[in-house]
Each structure stands twice: as C-alpha cells, then as structure tokens.
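Single-structure report; data block below.
All protein chains of the complex are present and in place, except for one that has been dropped.
Right after this comes subunit A.
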Amino acid sequence: MQNSSLNRYTRGWYFVLPGLIAMLLIVAFPLAIAFRFSLHDVFLYDFGNQWFVGLENYLYAINDPLFINSVRVTAIFTVANTLGCLVVGLLVAFLLSGKKIRFKAGWMALFLMPFVMTPVIVGITWRLFMWEPDFGVINQVLGFFGVSGPYWLTDRSTALFATALTNAWHLTPMAILVLYAALTTIPDETYEAARVDGAGPFQTLWYVVLPMIRAHILFVSIIIMTSAFREFDMVFTMTGGGPGRSTTVMSILAYNRGIANQDMGMANTIAFTMFMIMAVVAWLYIKVYKVNKEASS
C-alpha cells in the first residue's frame, strides 16, 4: 500500500523518459540497423547498392573457417581472462582483507592502476617493454632462471596467451575490488568460528568464504567475461590480430571484414552474432541471479 502511493507520487516515467529516448535513438536504433545490414550485401563507400540476401551472411559465416577460428580465439581469450582474473583477484582480495593488514585504501588505490590505464597504452607498453623478445621484462626474468623465452607476440603458438595475459592484467583490479568489497561484509565471527573448528586459511577460503560471496563472484565473472569478449583496443594495438589469425578475436574480424574488405554486410553479421551471444548471457545472468536471491532469502 505504502509503496504504491510512493510510486504514484514520484511519477517514475517523467524521469525515465529522456534517458529511454536517448537509448532508443543511439543504442536500439543502431542495433536494428546492424541487424538489417546483416541481412544484406552492402559494401563500404557504396551504401546505395544493397541486396537483400536473408540469412545468407549467417550461413556463410558458420561455414567460414576464419569466422570459426575467431569464435575459437574469442572463446579461449574470454575463458582465460575470466578464470585468471577470478583466481588472482580472489587471492589478492583475500590477502588484503586480512584483519591486520594496514593502509588498505592505499593498496587498493595502487591496485587500480592497471584497470584505469588506457587499453591502447596497455597494449603499447606491454608490446614494447614486457613481451619484447630480446630486452623485454618477461624474457629477462625468464633468462634469469635460465629459460630463453619465445618471440611472444610474433609466434603463433604464444601470441594468444600473451594478449590474454595482458588483458587479464588490465581486468584483474575489477575482480580485486568487487571481491574485496564482498569479503569486508563477512563478519569477523565467521572467521573466528572457522579457526576454532581447525580450518586453515585455504580451507576457510574455499568452504566458508566462497559460498558466502557467491553473488559477487557471479557478478564479477559476468563483467570480466563481457569485457574480455568484446575486447578490441588492446589486442589490436598489440598484434593487430596476428601473427596469422592467431589473435583475431571476433571484434577484430568484424573490423577487418568491414573496413579492410569493405564487406559491411558480413561485418554486421559478425557483430550482431556477438550481440546475440551477449544478450543470452545477460538473460542467463538475471535468471541465475534470481534463483540465487530466492535461495538465499
């Protein structure tokens, strides 16, 4: 009763409408256009000529080895990023949440650096100074242990690993800060009780803490997954999709198709496929989230 009177008085729609109209114009409308172009043969600098081809672009894509390759590369890139960020993020957040650790805000401020750094600059920095085969930090450190490192970014077998690791470096702060925020909500008594029961730090983390911050883990996985899935800037500045096609993620393939090959129909097909995958992810997230919330309440 109280709630409905509150709703009536505040007139939600007036506040929502400007933003909603903006979203329809600059998000929904371009999306519709993208879908439309994905059903057409249309070329860059020649938009006047468009041929409706139905789902032909999609059929062509799923039989195109380059498309299949980009899906594989994107999947590896995304999974590696999500797992890497989660594991490192959880460990660092757990360490930082220790009761006796001092200057927590200071640590956190410095931990944010990789995340706020411009992705293009991250790519350039890692390419020139970290992965550089002869003088780069990675191979210098490996050399210290007597290992001679590969030509990371120009070797087909290592380029994807190197770009994924760089991107994970960039995204890990997100996992740290969300999981750290989650960990601070766990009362001290919980740790106390686990300790009394004789659980070590890792047992406590695995059996006691993780189940309590399930919702946050889900949230941060989704955020990292979606950012890694669409990543373009960093990979493009590090390898441009190469060597060969070894780091051609779907975003880069769409760019290549649209700009280099001037095939806007196919570019939109690839991009719209990415959108559909993400829409399913968003839908699943909300479903899982609701199940989670009902289970915990």
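In this text, a residue touches a chain if its C-beta (ideal position, glycine included) is under 8 Å from a C-beta of that chain, and two chains touch if they have at least 3 such contacts; residues count from 1.
The definition used in the following text is that contacts and distances are computed from a predicted model.
Hidden from the displayed complex is a chain whose UniProt protein name, among "ABC transporter permease", "Alpha/beta fold hydrolase", "Chemotaxis protein CheC" or "Putative phosphonate transport system ATP-binding protein", is "ABC transporter permease". Across A:60, A:151 or A:275, the single residue that touches the chain missing here is A:275. Touch with the chain omitted from the figure is made, among A:88, A:186 or A:212, by A:88. Only one of A:113, A:147, A:193 or A:260 touches the absent chain when the whole complex is considered: A:113. Residues 2-3, 5-7, 9-20, 22-23, 26-27, 29-31, 33-34, 37, 47, 88, 91-92, 95-96, 98, 100-101, 105, 107-122, 124-126, 128-130, 132, 134-137, 140, 169, 172-174, 177-178, 181-182, 201, 215-216, 219-220, 222, 226, 229-230, 232-233, 236-237, 250-251, 254-255, 258-259, 264, 267-268, 271-272, 274-275, 278-279, 281-283, 285-286, 289-290, 293 of subunit A touch the missing chain (whole complex, contact as defined above).
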